[in-house]
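Okay, structure first, notes after.
With one protein chain held back, the other chains of the complex are shown just where they sit.
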Amino acid sequence: MTAITQARPARRARLSTTAIVYIVLVGVIALSAVLVSAAGESFFTSSTLTSVLTLMSILGFVAIGQTLVIISGSLDLSVPYVVSTASIVGAGIMAQGAAGVVPGVLAALLVSAAIGAANGLIVTKLRVHGFIATLGVGLIISGWLGTSFQGSFGSAPPEFRLIGATLIAGVPLSTIIMLACAGLAALLLHRTRLGHHIYAVGGNAHVARLSGVRTQVPVVVSHILCSMLAGLAGLLLLARTSVGSPTIGSQGGYDLMSIAAVVLGGTLLAGGSGGVLGTIGGVAIFAVLDHVMGVLEVNPFFKDFVRGAVIIVAVALYAWRSLQRRPPRFHGKGTRT
Amino acid sequence: MTALAQRSPGRRFLSALATPGGAVFVLLVVLLVAASIANPRFAEPDQLVRFLARTAPIAIAAIGQFFVIVSGEFDLSMGAVIAAQVVIAGNVIGQDEAMILPGIALMLLVGVVVGLLNGLLTTLAKVPSFIVTLGTMLALYGFVRFLTGGAATGNPVDSFREIGRGSLGDVLPYPVIILVVLAVGAWLLMRAPFGHTLLAVGDNPVAARLSGTRTGAVKVAAFVLSSLSATVAGILLVGYAGVHPSIGTGYEFQAITAVVLGGAVLGGGRGWVLSAAAGAIALELLFTVLNQVGIDSTWRPSVQGIIIILAVALGAVAWRTARRPASVTRAEAAAGADPDPIPTPTPTPGEQ
Partner (left out) sequence: MASAAGSGGIALRARGVVQSFLGTTVLHGVDLELRRGEVHGLVGENGAGKSTLMKILAGVHQPDSGTIELDGEPISFTSPLQAQRAGIATVYQEFTLLVDRTIAENIWLGREPRRGPLVDRARMLRETRALLETIGVPELDPALPVRQLSVAEQQVVEIAKAVSLDAKVISMDEPTAALADHEVALLTRIIAGLTQRGIAILYVSHRLREVFDLCTTITVLKDGALVGTWPAEELDERSLVRHMVGRELSAFFPDPAPGTAPGDPMLELEGAGNDFVDDVSLTVRAGEIVGVAGLQGAGRTELLHGIFGADPFTRGTMRAGGRALAPRSPRQAVRAGLALITEDRKTQGLSLNLTVLQNALGVVRAVFPSRTAAARDTMPSTLQELELVARGLDQEVQFLSGGNQQKVVLARWLALAPTVVLLDEPTRGIDVGAKYGVYEVMRRLAASGVAILMVSSELPEVLGMSDRILVMRDGRLAGELPSSSSEEDVLALATGADEAVPA
């Protein structure tokens, strides 16, 4: 079999993108530890862990969903409005007291799922690019929120607020739920047919169709899951703030921040590759940065500046790395006249 | 086959109207009629001109966004650029008449720098423009709020604000003049070699580079044009609305909506610049009509959302059908121009 091995370049073992994300995360943590101790505080404490994990949970939910959608070749810009809607719907129903908790959660998730289904169907049936479809749906919801609600709405009973406050061995319950969702999403992506088809459709929908994959199903399902995860984030915010808010999602900038976390985690914006593990790493990087800038009392507006810079630098690194794909055949460094 | 000549102007005009880029003008006329019926005063020249003055900033922003979109990229930093320019105007110019020209120069410089940054990071560092401009957007908003503390600060002198709210001889508002000049300039630019090259780069950057195009320079130029148009929009908005860091919020998406409504295809290679400006005006006109029939202005985002989805859904179909050959010769049909061509996946040459 020399015939085909001859024409092929050496297949060097390469560091996976996920590994790089976590190396970067370790670097960020090391740098943070140095900065924080230089400021006279200690970094490696359980309160730091709790703080970082808390910061991770909300963006984590949204970013997991965003990962699914991006791998399937779409995009979701409607998540902030889904977050707000879930918090409003949940708070409205829970305002009646503890008996409203379960119906509130179910209703919020159902409404979120419906929005996700609308996103998915617009993308697949009307063949509108995810960017536009979800931007449009987001705007539609935002008009409704802006028209129907001014200020906060409803309330969450104390029983529900516990979810936002409970710590288990220093780890917030909300983060545990988020990580469980991440685990389920990873299982879905790697070990189910649907997951394989999400990659296939995002990689090349035409190829997937020729192989008998029903190409619309994975896209619609990932949109529904993404919206439901955003709904969970909205419910969690409700548990923390105890009132529903029509603007809480857009204030958090979850649309662009979640996309940034996904891309930071090594998933290609174009779809077809990547994974949840990397995304969690990306979310963690943002959380550590946020925590450190909080401890160092950095001007909150400067935070946005740092985030923006981190996103660009990280993605530039990935892009630069993927350019190095083809190894040179000759390494000569002669002079050129 | 002697059909190599171009078709007659009349036929070209009619078939152009059937493309999304042409249909937006039809939409514009329909909305104009609707607005005039709902409110007969609207059709009066002074009202129309005043309406046009109000839409000038978004129309100019849409023209800028058009260049970027047609080159195959996005500019999400537009709203943040507008906000930054507004704050610069408030703080640098302030109440000092003498600072007007230096202030404008500084704003244009900031516009060029942001455009260069967006363009160079996209082309040299190969970061998707979605991410790059998202980054510059975050950074600029952070910078603006850092400077202002998040509240309205500064107020430039009235003579500067005149650019945005004054008019020539009380008849022709300056924003309208500026819009017309920029629109004509953009139209000429798209007809010049630069415009064709921009389309070619948006359509197929690899082929463009191997044809001797400086693809990087072309894209960087598009980003600079976009930031500069945001700068001009900012200057007009200061006059119109004063200084507040939240001015400009959402402009990037509104500009993208307008460009898409004007029939340009996301991903590049297709679209007409005047249709983008017309898209922006049509969008504002639609809001006006809805206002006239008594729909709350808080519904504006919803309307915009529906419009953008419909425009893209219909546009994708329309470009395909309008510019397809009406009848194909047998040879062409069999050679692959089937009525339902399978979109051919790009071959993957592995690593050679």
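Order as written gives the chain letters A and B; numbering starts at 1 within each chain.
What we mean here is this: a contact is a pair of C-beta atoms (placed from the backbone, for glycine too) under 8 Å apart; a residue touches a chain by one contact, two chains touch by 3 or more.
What you see is a predicted model; the values in this text were computed from it and never measured.
Shown chains touched by the undisplayed chain in the intact complex: A, B. Between the chain not shown and the residues A:V101, A:A200 or A:I280, the one that touches is A:A200.
Across B:K219, B:H244, B:R270 or B:R300, the residue that sits in touch with the chain not pictured is B:R270.
Considering B:L199, B:A233, B:I247 or B:A280, the position touching the chain not shown turns out to be B:L199 (whole complex). The missing chain, though absent from the display, is touched by one residue of B:A43, B:L101, B:L188 or B:L210; that residue is B:L210.
Looking at subunit A, the residues touching the absent chain are 1, 3-8, 11, 187, 190-193, 195-197, 199-200, 203-204, 206-213, 268, 272-273, 328-337. For subunit B, the list of residues touching the undisplayed chain reads 1, 3-7, 12, 192-194, 196-197, 199-200, 203-204, 206-214, 269-270, 323-325, 327-339, 342, 344-352.
Note that in this section only the chains that are shown with their structure count from here on.
Centroids built from CA atoms put subunit B at 29 Å from subunit A. If you check the complex, the residues on subunit A that touch subunit B are 7-9, 122, 126-129, 131-133, 135-144, 146-147, 204, 206-207, 256, 259-260, 263, 269, 299, 301-309, 311-312, 315-316, 319-320, 323, 325-326. Looking at the complex, you find that subunit B touches subunit A at residues 76, 121, 125-128, 130-132, 134-139, 141-146, 150, 253, 256-257, 260, 266, 296, 298-309, 312-313, 316, 342-345, 350-352.
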